[in-house]
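As you look at this complex, bear in mind that one protein chain is not there, while each of the others sits in place.
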Amino acid sequence: MALFDQWVLTIILFWPLLAAIIVLFIPQDQEDRIRRFSIWMSMVPLILSTLVFVDYGVRFLQGTGGLQYELQVAWIPQLGASYHVGADGLSVPLIFLTALLTTLSLYYSARTIHHRVKEFFFLFLLLETGMFGVFMALDLVLFYVFWEVGLVPMFFLIGIWGHENREYAAIKFFLYTLVGSVAMLLAFLALYFVTGTFDIVKLTEIKPLAGNLWLASLVFFGIFLGLAIKVPSWPFHTWLPDAHTEAPTAGSVILAGILLKLGAYGFLRLLLGILPHAFAYWGWVIVGLGVISIVYGAFVCMAQTNLKRLIAYSSVSHMGYVLLGLGAAGVALSGTVSFFDKNSAALAIDGALLQMFNHGIITGALFFLVGILYERAHTFDLTRFGGLSGKTPYYYGIFMVAGFASLGLPGLAGFWAEFFVFRGAFDIVRIWAAIGVIGVVVTAAYILWRIVQSVFLGEFNTEWEGKLWDMTGFEKVTLWPLVILMFAIGLYPAPLVNFFNRAAVELLTQAGFMF
Amino acid sequence: MDGLLFLIPALPFLAFVLIVLFTNQDQKVSAGLTIGATAVSWLLGWYFAFRAFFDPHGVAEEPIRLSIPWFPGGYSIFYTGFQVDVLTAVMLFMVPFLCFLIFVYSVGYMEGDPRFSRFFAYLALFATGMLGFILADNLLLAFIFWELMGVCSYLLIGFWSFRKPGETHIDHAQVKRARAASIKAFITTRVGDTIMLAGMVLLYAMTGSLRWSEILAPETLEKLADKIVSMPVFGVAPWATVLAILIFWGAIGKSAQFPLHVWLPDAMEGPTPVSALIHAATMVSAGVYLIIRTFPLFHVVAEGSNSAMWFVAFIGTFTALFAATIGIAQFDIKRVLAYSTISQLGYMFAALGIGAYIAAAFHLLMHAFFKALLFLGSGSVIHAMHHGHHVSHEHGHGHEELPIEFNPNDMRLMGGLLNKMPRTAWTFIAGGLSLSGFPLITAGFWSKDEILADAWHGGHMIVFWTLAIAAFVTAFYTGRQIFMVFFGQPRSEAAKHAHESPNSMTVPLVILAVFAIAAGWVGIPETFPGLGAVVRGWFQSLMGAQLEALHLEHETLPFNAAPLLISMTMAVGGLFVAWLIYGRKPLGYEDPLARPLGGLWQAWHNKYWVDELYQATVVAFAKWLAHFLYNFDDRWVIDPIVDGVGRYGRRFAGAVRRFIDEQIIDRIVNGTAWVSNVLGEFLRQIQTGQAQNYLLAILITVTVLIVLGIGVG
Amino acid sequence: MVLQAIFILVALFTIGCALMVVLHRNLFISALFLIASFFGVAVIYVLLEAEFIAVAQILIYIGAIATLIVFAIMLSRGMMTGRTSPRNAQALWAGLGSVILGIALLYVVAYRVQWPVVQKDVPADAIARLGSALVGRYVIPFEVASVLLLAALIGAVMIAREKEV
Amino acid sequence: MIPLSWFLAVSAILFVIGFFGVLSRRNAIAILMGIELMLNAVNINVLAFWRYTQPENPAGLVWAIIVITVAAAEAAVGLALFIALYRLRTTVNIDEVDLLKG
Partner (left out) sequence: MVSQLIRLLPELILVITAIIVILADLYARRRTARWLLPGVTLVGLAASLVAAFVQWAAREPVAFTLAADSFAYFFKMVAALVVMIVVLAGMDYMRERTRFLGEFYALLLVATLAIYVTVAATDIIMLYLGLETLSITSYVLTGFLRGDKRSNEAAVKYFLYGAAASAVMLYGFSLLYGITGTTDLQEMAKRLTSGEVMGSLVWLAWPAVVLVTVGFGFKASLVPFHQWAPDAYEGAPTPVTMFLSTVSKGTGFAVMARVFVSALPALSEYWLSLTYGLAILTMTLGNLVALRQASVKRMLAYSSVAHAGFILMGIVGISAAGATTPFSGIDGVLMYVLAYAITNAGAFAVVAAVEDGAGGASFEHFSGLIARSPFLAAAMLIFLLSLAGIPPLAGFAAKFFVFAPVIRQQYYVLAVIALVNAVVAAGYYLKVVKHMFFVEVNPNGAISLSRGMEIALWACIVGIFAVGIFMNWFAWLATGSAAGMLGM
């Protein structure tokens, strides 16, 4: 068990990298071998992360929480930076999600990518390592390294296998993210000079710069910029519609499903964890940006005629809930509002975390679905579809589930996130939360009006006669796990909420929140 | 046995899952599954309901419970489960039973539909929603089922929003309408639901719980009533009021009260059993049920402008009259009923608003029976009209010249159906009388009278008179409907060829008719002369137990003849006037009132143009905003910069292509893109290739720096 | 006083020759003025009692460098006499800048700064000291300088060789 | 005794004249001459400092010798390059040599 404890994360982390390197040595023309090999290899982290998920759950029931599976090996001892990985209630589900979505994406891509196959699978596996790394890293330098490692493969995924405007989107994605990450690096350095360490756990204990609001704010916004661009929060979101729209299906799935979560995860791990005071002081900024993102993103969705772009903007809106929840917790921490329930801050964070997880599943599924349609029709233009519900009932059914989950229908995963976020936020930042509620309505409107009505209802466009067929076996296999998860979480969110709630409470307690 | 409580909603859900996953292809099995599951739920439901009826006080004090921990929330654990108290029992008596009848009826009505199985799957899911909703022991779980109903209504209203190959009984226009109606229903109710969600989370935050037993406990309510919140625009109010009003918005949406009533009439685009289901047993009742359930929250601040009660009363009363008047001027048989539903629901809210808890519950129950009856009856009529239309076509009579387009729902094309389909007609008339509150014998009379009596007794004169007028209008349009449909001469070939519907449809009608008349007798007030002694206000004492458990005072009203007489007069008078106008002489295709009333009629006929108003304001604004923001995002901010780069590029560098095509990267520097380009180009050009130019740069740099240094130092 | 007068004369001569170097149209004449200027500098060295360097100056600068330059001018015949202007387009700016820089330097070096001058004589064994420095402390520079000369020689020969790939 | 600053002044003037030559002459060889003037100016500086501040330390002399040596090496390489240039283009006018730019 001790071995498992120490090494499981490392194995999960580097397994895809190993697989990627092996892929490099498989001859280019043996495409099937590359595909099968990659998928099978990606099963290993999936199984292990499931195991970790279950194991963490068991520990949870036994009463042990907090950081588990820690491993710390000296790396740059003179800087106090080390290879330090670990997982807690925040990261365990996200690690699982990463493994799941990657495997599904690989599986889906095996049938849909026929061009430069070797590079694709190599990059995808590399990307997986990068994403794992961010969720596991407990050291700022390590965090930054993996943060950037994920950037490059995604750049290529968009740039090589994307759609018409792919180069533009890829470069925009890369540069935007780079701005943020370099700013983040500067902030990390500033933190280092205050504390002399890069270790997140230590920093969380030290809570540096508590007395120096000016510098703390500077550091805060350095990190904030990096995270907010990744999330993405309005007004740093403009890279996202392009990147999502142009990326290949699997790329969009990962981009929306995981990469955006990296930013949100950072908010908790870095900002709330290390700089609780600044986080509290600027909580209202996060709340404000979150609410603007919610409403703005939702309204922009209504005006879209490009299906994929619509889903992309919906991500802006949905990630706004995350920010709202996190910001509300920040405001609660600041102590400037006195009336709220003691649980609200934790609940708001629960909501944000749930939204991260659920958005990963739901939007992942939606992007798969959009990709499936594109495979057949080669267009994203909403206005050219119609009446698909009769032609492709299976597809319609799955899409409806994902769509309803996306608009926060109770009984499906998305609802819980909204409920918790609003439960927390309404108690702390009422007016903002009330404005945010508009987004919920508009979400329903664009899902139904823009998507369902345009694509599934109405007259069938004879242009597609005989060209659109219903979902095939592998597509169903790709989507069913996600659909099942939507229902499972929707009906019984307890396992997930248990993790998140514990983590949220721990974070808040560490941050000095008085219960 | 208490453990089986969960089966009541679970069984229909199981049926839904089984149909979707396995029996989709077999229509009979699918229908059988749904009906069988509902039947079992019905029996189980009645078991629990009667347990409550026999021991009202015991159950009210100690509800039958089933509860499990759900999830942690901060530092507390959220429990969830089902419970049966007296109020639930009353609903449990009505809901599964009505569902069962409607489902049986659907077998006949939906026969031959290519998506027959799916229809039953949706029905089962709908039943799940409603049953779960009434059984839930906390607001959150209730909300989940509540939304589930929303989805089902969306699915069912839009059931005909697309055609499968070979489906001929629905036309293109209908598809379009169904599609719009379903989305409208979902989104409109979603508006209310979202506000309610806000209320719910606030309530949760304020009280730390959402279980009925905890949030409605007197000490919690006291706290909420004492705490004052100050809001922008709305001013200062106790929390209880704010929360109540927020939650009430959910009911406004679901129960189609003004101003969120617009979806309900359109919802008639769904198959008729769906309308019956929505209007009687489930969806709209849910809204009223929710307010009855949370009544203590409303009631805790009962007096003054700070009370949520007056808001409820106002919305209810206004809607009651508002919708009733619209009902006068509709031609679609189902739309008339739809507006009557809105109006009747307004009654119930008005009752709640004036504190008439029992009356509201009573009317809810009665209304469910007779409205189900009316809808199913109208469905039977439509079915017959449709059939008649086909028959007339087949027999070559099809080419009749009608001044208006054929529509099986259009009452102007009916007439004289009493003889063609007597069972439908008589049951429908029974329901109609109940709706119009025909004195003494009908259920509707007793429930409506109870409300009016309460209003009179409580001194709410505005409410009373408005409701009384609404009662008159109700009786009038019901009469109008009955006379237009069943009496006089058939006004189309279809009506001529119509004939009675199959048994699976008429049997439920008959059963319902019995209830529509007789069910009301359980609520004859104890103080009512003569009859009261027989029944002894059974229903009132039953609900009284519930009120006592909630620590609310419950008094038996003294008998007062004035409201009774006024109510009777209104009902009978309305029917009489209807007869005068519609029953006495043969009707044409134009409404006799249209000309004399002129603009007023137009306002009624066009539903006060509320839809158009929304279209022109809310919807238009939302669309405008969406496009504005989209343009802002994609066109106005980023593209102009790119364009600017291009323009200046042409002017300055003369290398347009390169500028636009290759300078993608420059976009990242957005605002500085232009500057950097020009600067970059400038710098590139001072790289002249002349070594001496470069050296001059050294000279200049050195000179400037040294001179500056001397100047400073 | 005499020394000062001599210095002024030599300085004026040197500067005048230098000016002619940079101003004269004829490259060949420029080169001759350069030699003259080098000579003037050598005299200044003598005034500084650095006779050894003065000798080196004459040997290397006049004997080697100036000769090289003249050879180069001969080799690139045709450029000798300026049919076109000997000055480039930026000469004006260069002149202006040079004058300002010169004034600034003069201001600082010769006017602003009070040099801490020590009244010492040059030791009699100055040359010997130089010699021992070159094999002592400065042995490495000495060696490197020889390597440099060798490398420059190799490089110059390689580049200046007649055509042969 | 001649003041130190006189030497420095001559040096500065010589340096600037040399620099001007470098900047203004078109002919590469003329430019090289300018550079030689600059180096001579430096040498005057160095020797003047040597003489007036620490005549006992031979560093200044070493410096001057090294500078002369470097100048010689530089001149050799430079002139070789100019000759090659002349061979390739039949010009040594440096402002006509601008293949590489931008």
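Here the chain labels run A, B, C and D in written order, and each chain numbers its own residues starting at 1.
As a working rule, contacts are C-beta pairs under 8 Å (C-beta built on N, C-alpha and C of every residue); 3 or more make two chains touch, one makes a residue touch a chain.
Being a predicted model, the structure only gives us computed values, none of them experimental.
Of the chains on view, those touched by the hidden chain across the whole complex are A, B, C, D.
Residues 662, 665-666, 668-669, 676-677, 679-681, 683-684, 686-687, 689, 691-695, 697-698, 701-702, 705-706, 709-710, 713 of chain B touch the missing chain (whole complex, contact as defined above).
For chain D, the residues in touch with the chain missing from this view are 8, 15, 18-19, 22, 28, 31-32, 34-35, 38-39, 41-42, 45-46, 49, 53-54, 59-60, 62-63, 66-67, 70, 73-74, 77-78, 81-82, 84-85, 88-89, 94, 97-102.
Residues of chain C that touch the chain left out of the display are 104-105, 108-109, 112-116, 137-141, 144-145, 147-148, 151-152, 154-156, 158-159, 161, 163, 165.
By definition in this document, only the chains that are shown with their structure count from here on.
In this assembly, the C-alpha centroid of chain A lies 65 Å from the C-alpha centroid of chain D. Look at where the CA atoms of chain B average out and do the same for chain C: the two points lie 101 Å apart. If you average the CA atoms of chain A and of chain B, the two centres end up 35 Å from each other. Among the residues of chain C, those touching two or more other chains are numbered 88, 90, 94, 97-98, 101, 105. Residue positions 690, 692, 696, 699 of chain B are each in touch with at least two other chains. Those residues of chain B that touch chain C in the complex are listed here as 690, 692-693, 696, 699-700, 702-703, 706-707, 710.
Listed in rising order, the residues of chain D touching chain C in the complex are 1-2, 4-21, 23-27, 29-30, 32-34, 36-37, 40, 43-44, 47-48, 50-56, 58-59, 61-62, 64-66, 68-77, 79-84, 86-87, 90-95.
Listed in rising order, the residues of chain C touching chain D in the complex are 3-4, 7, 11, 14-15, 18-19, 21-22, 27, 30-31, 34, 37-38, 41, 44-45, 47-50, 52-53, 56-57, 60-61, 64-65, 68-69, 71-73, 75-76, 78-79, 84-91, 94-95, 97-99, 101-102, 105-106, 109-111, 113, 115-118, 120-123, 126, 129-130, 133-134, 138, 141, 145, 148-149, 151-153, 155-157, 159-160, 163.
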